[in-house]
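Of the protein chains in this complex, all but one are displayed in their positions.
Chain naming follows the written order as A and B, and within any one chain the residues start at number 1.
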Amino acid sequence: MMIFVALLLGFLIICAITACLHKSLLASIVIFMAYSSIICIIWIILESPDLAITEAAVGAGVNSVLFFVTLKKINSISDKGDRQEVADEQN
Amino acid sequence: MELVRMILAVILITAGIIMEIIAVFGLFRLDYVLPRMHAAAIGDTGALGCVMLGLMIASGFNLFTLKLLLIWVFLWMGSSVTSHVLSRMIVTAEKEEMEEHTEVVDVEVDKL
Partner (left out) sequence: MSRINENFDSSVWGKIDRFVNGTEPETKETANEEIVRSRGKASFVGIEDTENLEFHDELALRQKEEDEKAIAKLREAENRSTGRFYKLWNRAYNVLAVLAALVIMALLVATVSYMPRFGEADNPVNNEVAARYIEHGMQETGTVNVVTGMILNYRGFDTMGETHVLFIAATTVMILLFITKKSVLGKEYKQDRAFEPKNDAILQKVATFLVPVIAVFGIYVVLNGHLSPGGGFSGGAIMGAGLILYVSAFGFKKTEKFFNEHIYVVAKVSALCCYVCCLSYYFYMGANGFDNHIPLGTPGAIISSGLILFIDIFVGTEVACTMYAFYALFRRGEI
């Protein structure tokens, strides 16, 4: 169990650093989702299932959806501007 | 009987973990979104099935098995539908890049 916890904490630190340093915003959000899932497992190991449920629903679910919607609103999901035109033509 | 059940469960769970490792390897090694998603989705589905079946065999026949079965059903639905929607978005949004990277046999984009 100690090894498992140490592994999870190591993943947590790696995820936190990579989410800050990654070049693409989209990948940062996906890494942040992974961070939330890991911390959800850590809450269960610390015997607080209430927090784990909330973390899974809010941190990994709703929060990332809001981040994705925001990225889409400011048009930075696609790294090229001309995709918008392609999609507009198809409408 | 108990020993046979445990051995079966261990074999199934090990097979699932190996499948997941292969899926992760393919995810990193392939070069475009759709092949990557192919590797990830197939690995995910097979590995999840193997691990859940192993856990159900290990736990025996009780309420916990039913919960595992429900988790299996929901995760299969969720992950496969998510892959479908994602790949459909790629076909809609970046048709040209997709044709560069993969061999497109017959895609009716107009009907999307």
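Here is the rule we use: contacts are C-beta pairs under 8 Å (C-beta built on N, C-alpha and C of every residue); 3 or more make two chains touch, one makes a residue touch a chain.
In this text the structure is predicted, and so the values were computed from the model without any measurement.
Residue-level contact of subunit A with the missing chain is found at 20-23, 25, 28, 48-50, 52-54, 57-58, 61-62, 65-66, 69-70, 72-73, 83-84, 87-88, 91. In the full complex, subunit B touches the hidden chain at residues 28-29, 31, 74, 77-78, 81, 84-85, 88-89, 92-93, 112.
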